[in-house]
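Encoded as structure tokens, the structure appears first; notes follow it.
All protein chains but one are shown at their positions in the complex.
And then chain A:
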Amino acid sequence: MALKERPKPFLLPEYCKGCGRCLDACAKDCITLSDQINPLTGLIPVVMDLTNCNACGLCMDACPEPYGLRPAPEGVVEDFELEDPAKLFGVKPSDAPEPVDLPSEVMPLPTTEPLVIKGTYASALGALLAGCRHVYGYPITPSTEGAELMAKFLPKLDGTFIQAVSEVATVNMMYGTAGAGLPTMTFTSSPGFSLMLEGVSYMIGAELPGVFVDIMRGGPGLGNIAPEQSDIKLACHGLGHGNTQAITLAPSTPQEMLDLTMLAFELSFKYRNPVIILGDGYLGQMTGKVQLPKNLIKPGIPKWAVYGDAMHRKNVITSIFLTETDLEAHNVHLNEKYEAMEVETRAESFLCEDAEVLLIACNTPARMAKGCVQELRHQGIKAGLFRPITLWPFPIHELESAMATAQRIVVVEASAGQLEDEVRLALSKAGIRNYPEIESVRRMGGILPQQDEVMTQVLGHKEARV
């Protein structure tokens, strides 16, 4: 029986770094270090004399370079001329197929009676209806019920709920699932959101979708578990390091918790960017009427995903761009995306057409403010409420029309002016300089501004009890 001849090693000196691992692998001492610097690499490749070579192959096993010591290609003679590597190894970088989008399916839901559920549950249902079957989370009051509902429902839908070791782990599990192209989300509250921001920056950099429901609570630090609008600044201007932005939605009813969660998934995939939902502790706990939508979504797989199959093999999810010009180009691209997101502004203008006193508020304080508007109208005062639903991008054009007749503007919020700062920044950026002095009703520490406080501000005196 004739033994098949084993190939002897072959080396292009350009791909040898001269580490010498092959030297002691060779029992025949065929390989030696040299002192000749290779002019192309500046390194000193090994020198081979294959006279005694028995083609044992151990040198090739020892070589760490993919294109280092290799079996001699057939027909290659020892004193061969340097060839173009592309000719030797082929020009095709990969035989991986060109991925295509596997689209989501919209499936009809039968009409049902409205549910009576709390805000966090409504948001969880919204996520399930949007096709999210991968939820990661770390318990934190007052957002935990959302995660609890997911922990109960997802196993019954063959979905995945994992209680992560921390919020840092949570956001990175989301990074993985989002990288695989699937919808994913978490429930958290302010201190937890702070911890997630590293990962949010990576998700934005790597252009990954994902939905963060942040039920804001009193801060800074451990603060307390009562409602505050404490993270507006963080969501609109502080999403980790780098030039980061994300659409930020501010629901004010349990119904909106469901609707905006569904919308968040849609926008998140549309722009390949995280979407933040800011709720407040009240809204998370508030029970109300929630009508389910007409459809549910069965998600597809986008073409950019790293799903772990043949179709998506050529993809990479990354936020690193080592070359400065590459990273600048990436930032330009991200900024173009942020600009494109400006069409997504949403706002509610309640009785603003002729409003002389314009209240501006979002989340639960917007409902207190709405109560005020009605009360003020009863008293013959032309009041209106402007409620931004997207805090970023800020609905400045909507505000501009809502404030057309305003003689007074009162920002009502449960924070030290975080919403007001958004209003002022948006006005400034839009070049709107002619507007009344901005007044404010602010509470902090877990206390929401109450209707009577707003009334007092607007009327200039404390109202007698009705």
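As a convention for this text, a residue touches a chain if its C-beta (ideal position, glycine included) is under 8 Å from a C-beta of that chain, and two chains touch if they have at least 3 such contacts; residues count from 1.
Keep this in mind: contacts and distances are computed from a predicted model.
Of the names listed as "Formate dehydrogenase subunit alpha", "Ketoisovalerate oxidoreductase", "ATP-binding cassette domain-containing protein" or "Copper chaperone PCu(A)C", the one that matches the UniProt record for the absent chain is "Ketoisovalerate oxidoreductase".
For the chain missing from the display, the contacting residue among A:Ile37, A:Val100, A:Leu222 or A:Ile320 is A:Ile320, taking the whole complex into account. Contact with the chain that does not appear here is found for just one residue of A:Leu102, A:Leu115, A:Ala151 or A:Ile438, A:Leu115. One of A:Leu11, A:Met173 or A:Val410 touches the chain omitted from the figure, and that residue is A:Met173. Considering the full assembly, A:Thr364 is the residue among A:Thr248, A:Thr345 or A:Thr364 that touches the omitted chain.
Mapped onto chain A, contacts with the missing chain fall at residues 14-15, 17-21, 23-25, 40-41, 43, 57-58, 60-67, 70-71, 85-86, 89-94, 96, 105, 107-117, 125, 128-129, 131, 133-134, 136, 141-142, 153, 156-160, 162, 164-166, 168-169, 172-182, 184, 198-199, 202, 206, 225-226, 254, 281-282, 285-289, 292, 296-298, 306-310, 312-320, 323, 364, 367-368, 370-374, 448, 450-452, 465-466.
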